[in-house]
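Omission of a single protein chain aside, the complex is shown with its protein chains in their original locations.
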Amino acid sequence: MFKHTRALQFNAKPDRPDPLMARKLQEALGGQWGEMTGMMSYLSQGWASTGDEKYKDILLDTGTEEIAHVEMISTMIAYLLEDTPIYEQEEMIKKDPSLAKVMGGTDPEHGLVHGLTAGLTNPNGAAWNTGYVTSSGNLLADMRFNVTRESQARVQVSRLYHMTRDEGVRDMLKFLLARETQHQLQFIKAQEELEAKYGIVVPGNMDDIQHSEYSHVIMNFSDGEGSRAFENQIAKDGQKFTYQENPEAMGGVPKTKPASSELHNDQG
Amino acid sequence: MFKHTRALQFNAKPDRPDPLMARKLQEALGGQWGEMTGMMSYLSQGWASTGDEKYKDILLDTGTEEIAHVEMISTMIAYLLEDTPIYEQEEMIKKDPSLAKVMGGTDPEHGLVHGLTAGLTNPNGAAWNTGYVTSSGNLLADMRFNVTRESQARVQVSRLYHMTRDEGVRDMLKFLLARETQHQLQFIKAQEELEAKYGIVVPGNMDDIQHSEYSHVIMNFSDGEGSRAFENQIAKDGQKFTYQENPEAMGGVPKTKPASSELHNDQG
Amino acid sequence: MFKHTRALQFNAKPDRPDPLMARKLQEALGGQWGEMTGMMSYLSQGWASTGDEKYKDILLDTGTEEIAHVEMISTMIAYLLEDTPIYEQEEMIKKDPSLAKVMGGTDPEHGLVHGLTAGLTNPNGAAWNTGYVTSSGNLLADMRFNVTRESQARVQVSRLYHMTRDEGVRDMLKFLLARETQHQLQFIKAQEELEAKYGIVVPGNMDDIQHSEYSHVIMNFSDGEGSRAFENQIAKDGQKFTYQENPEAMGGVPKTKPASSELHNDQG
Amino acid sequence: MFKHTRALQFNAKPDRPDPLMARKLQEALGGQWGEMTGMMSYLSQGWASTGDEKYKDILLDTGTEEIAHVEMISTMIAYLLEDTPIYEQEEMIKKDPSLAKVMGGTDPEHGLVHGLTAGLTNPNGAAWNTGYVTSSGNLLADMRFNVTRESQARVQVSRLYHMTRDEGVRDMLKFLLARETQHQLQFIKAQEELEAKYGIVVPGNMDDIQHSEYSHVIMNFSDGEGSRAFENQIAKDGQKFTYQENPEAMGGVPKTKPASSELHNDQG
Amino acid sequence: MFKHTRALQFNAKPDRPDPLMARKLQEALGGQWGEMTGMMSYLSQGWASTGDEKYKDILLDTGTEEIAHVEMISTMIAYLLEDTPIYEQEEMIKKDPSLAKVMGGTDPEHGLVHGLTAGLTNPNGAAWNTGYVTSSGNLLADMRFNVTRESQARVQVSRLYHMTRDEGVRDMLKFLLARETQHQLQFIKAQEELEAKYGIVVPGNMDDIQHSEYSHVIMNFSDGEGSRAFENQIAKDGQKFTYQENPEAMGGVPKTKPASSELHNDQG
Partner (left out) sequence: MFKHTRALQFNAKPDRPDPLMARKLQEALGGQWGEMTGMMSYLSQGWASTGDEKYKDILLDTGTEEIAHVEMISTMIAYLLEDTPIYEQEEMIKKDPSLAKVMGGTDPEHGLVHGLTAGLTNPNGAAWNTGYVTSSGNLLADMRFNVTRESQARVQVSRLYHMTRDEGVRDMLKFLLARETQHQLQFIKAQEELEAKYGIVVPGNMDDIQHSEYSHVIMNFSDGEGSRAFENQIAKDGQKFTYQENPEAMGGVPKTKPASSELHNDQG
């Protein structure tokens, strides 16, 4: 169960409105790797967790924090959209041609659909969806996802930082950068502990089942020579990579049967 | 540019048809973490790469191999769907009630839409889409995604292995397990090299910019006590995690302005 | 069965082309609350109806009218896109910088995909989909949806009105505003009749089944004090709202079992 | 900002596992009108709110409660999936043919993708997406949406109630029914207050602009006679509905111009 | 503008309920190639048409007919769902194991979401969306789409015919088969006339612009020898196909520049 406090986790107020920056910030809110994805992945993983309390708890802590990040970015976007004109464009552009940028580059749905507040989409207006979320039941696989989520998100927040000079926006982004540092590091820590317990290759205990003659072979399907650099290097599981210059097709030519006439697969 | 050989990379022929297993294998083909996701992520990352040849090449090698995996699984699904009846169900079930499973559990679109061949969807018929794909330009962030992709996929292939006793299907799955071992290990190797070069936290060189006072604090937003276990542990960047029992709301209560009357935001 | 007449229900001709306004009008055509949503919701509800003829008929009347609105807006968009240049941009902008707005703000798919005619998307190019449609079988729940549809649509049409000065566009919007007034009012009328028959809370006759001790309690999960204003007010079903300052977690801490080893839920 | 407590808002434990019921409960979690839709709509509206505190607060209260409902249903689904076999099906069905139902009717992704825990989809595996969410800036339009959300959700929860005999599941559903009663009633109350302030037809103050000669006319586009029943009745705004037996096409036949040759609109 | 008549275009009443067939018929309603796709494609093309009246009219005629087909199939599905039990399953299956099929194979959303009436999805519950629709402005390209739509739809209707023995369902399918014959033939006729006017290759008059040395070469990228059969055959534009055994890569190895440091494309 959750309780909400009206005060934000951190400042989310820009120095001045900027509807183009509002549009770009939608990535951090409703993009593939935005806060919605963190929030719903960590909460789902935490609720699904049946193991060590420390992992369950860090997932629920972080998932709960991400709701606050969704709140902060939604708030920032609403501030950035304040006073955006929805008409008078021709006249204004004639006075200040740089405004044409604003007219052309804003998200028309910010005004039309949301009354100049945040949507739950990316900057191109694509609806956020749970196809971005991962909760697999395998905690190591999910920790790797979480490290990825925080890494991709921090790359995007860094790019957003360079896209504005607004000190208020930057202040919030600096906070998010720090939290994404923490979240990367905590999930890496958990990942390493789980690797120590279950092995490097996920999931553990399928090694005797797999066709292990193919489990350390770099297969060269592209004419670049670069991948040969991995040859004879030691993989993290302690075994050596081998290199196959010209991998062969081992499976033969398949020959499936024609379907029954009721399917009308007239195949020539 | 690509060339195709008709022979498959590995055997993809079941011992006997099984339309329910065909449906389940769609996850490995067109699910969030299926081969399509690997194929298009690695190829896109490879094409986008401007750096060290060895990374560009291993991405293109692996992306090209994944097209062959899409081919193998598509072929296997078509074999598993051979002879699936599309009618005569009542009569058949009366003779063998276990057939009711088949009637109820198969994907009706396998017959109706694809003439008993593979679709490019997951087992619930959701279209595969490029919202599953990642190519960010930041190679370390992408390598972390790739390790995740191979980990999630190998968990699913392991589950698929336990869902069948068909030795033909299992033979193919054992091969995929091995290749996903190799792909995990090669991407982990690349990831470690890139971490050595750019630092653990992605992206590098934003550390001076972020609000570093929040970059190593475990914030306790959930009443579980488990996350305290990380307190004072050493993060992978060499710094120590601190623990905040009761994180405060630092941002104040936001107060955005009402929008202009043209937006009809009648707010009460 | 349907018959079509070539003449439009109302004028749909602008005074002059305006590709940015064309883009914005896509919201009224293919957005979440656009005419497609009205058309397919009301027709589906009408076809599903098994009850009083007057509701079935008003749904089919209105659904049929909405096809004409889809037609009018599609026509208007095609007019607004007439003569939109697809090249010569640099030169033109140098002469008239305000044109940069047009170049940047138009939907590139209007030209590329539709040859400068309407698409069936929102202004951000997101495909309209039947996830926006509702037909539940419960007529009161659906009438509430219909009132909402007409309300959201009329808010958007009002905003569109303020976004243009073109008298031709405004003429059509004034007609849509009036029809959305009528549709709100007719669905509110139907809603009130159904409330009188089945009760305010949908669906009726579950009141004896629900845990009624929680059915009129305002629970205060946020630190704002505003919701206390509802305390002791009379709800529309005649009962009084109570207020719970600090709602407790009544459900205990859940503890699900670990899954079997075949699922590889390695949970730490 | 949010805090989480591990204890659930209410009991969410079934008497026994039932993977088919787990699948059906996904509707209440990740369907069009499920708890995710309530949670993100109310929170977004609350964050967007600039008006009367009582509305902002009730939205944030209720949005925060819905996170707890997402948590409860996710937990219930995980319980219901306990011990679901992922193989041994043939043998088991031969002993107990009624098991064929389970084999055929479960969601294969529950096991394959989520390790027998909840997903964030509907029962057909469609990803939940923010195309289901509404936050328009116009509070009355949004309150109407909220009443609809709670009505549709309560219809579905009522149907779910009849689909099971498990007393544990029913206990949770009885609680949800009560809360959805409260939420319907509170949003109806807010809606009525806003109607009293802004008028019945949303948005207010466009009445002088619209073509009012069409704002109270029931137009008969379908051959049913039922809609005539509304004729001369008094609409909620106090005016009388009129009835048009045979609405005419007032708009003339449109004639758009052919596009320039660069568009290759070869039209015959 | 449209008018609706309550009587259906053709019989749409089954001999008896069959919820599994109801599910399968959803393909013809809301699948990729279902009636919704025909309806919205032909209407959109008709509204976009600026050329010869006969093409505009046949598009509008057929688009209008397809609304009636959506109506017929929706009605048929509602009939097929009559009396579907939503509980009592265990007991019933014990008496008649063949019922397990029904329990497992029905769409749970038919009852839960639509109250046992039709949805606007395919049999796997995927929402129909306008990504299936085509209206390009180029009439020949669109006529080819239309011929394809009618061909794919008629294949599916033929398969549906073999999936049932219900004479009522079959009666409706026989009518749809006939109409899809007519629609194929009328669009083929239009296509041939447009080919006679504009040339076989769409769009016309780009032949002088294209690199014509590659416009009739069968390039052999796969090791099969089958495509050589086209060598020296006469293409429909009167020219001869040539065959390239081993197509070369003519484009050189690309070398894009690293992005600026603000993008954090750390590439190794």
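Per-chain numbering from 1; labels A, B, C, D and E assigned in written order.
FYI, a residue touches a chain if its C-beta (ideal position, glycine included) is under 8 Å from a C-beta of that chain, and two chains touch if they have at least 3 such contacts.
Just so we're clear, the structure is a prediction, and the values are computed from it rather than from any experiment.
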| item | value |
| --- | --- |
| Touch with the omitted chain, as defined above, among B:Gln32, B:Thr106, B:Ser135 or B:Gln191 | B:Ser135 |
| Contacts of chain A with the absent chain, listed as residue ranges | 20, 23-24, 27, 31-32, 97-105, 122-126, 155-156, 159-160, 162-165, 221-224, 247, 249, 251, 255-259, 263-268 |
| Hidden partner interface residues of chain B, rising order | 1-9, 30, 40, 43-44, 47-48, 60-61, 63-65, 67-68, 70-71, 74-75, 78, 113-121, 127-131, 133, 135-138 |
| Chain C, residues in touch with the chain not shown (by the definition above) | 1-6, 48-52, 54-55, 86-87, 89-90, 93-94, 97, 100-101, 103-105, 107-109, 111-113, 115, 121, 124-127, 137-140, 190, 193-194, 197-198, 202-204, 206 |
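Everything below uses one rule, namely that only the chains that are shown with their structure count from here on.
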| item | value |
| --- | --- |
| Interface hub residues of chain A, defined as touching at least two other chains | 1-9, 48, 52, 54-55, 60-61, 64-65, 68, 75, 78, 86-87, 111, 113, 115-117, 121, 126-127, 129, 131, 136-138, 140, 155, 158, 202-203, 206, 262-264 |
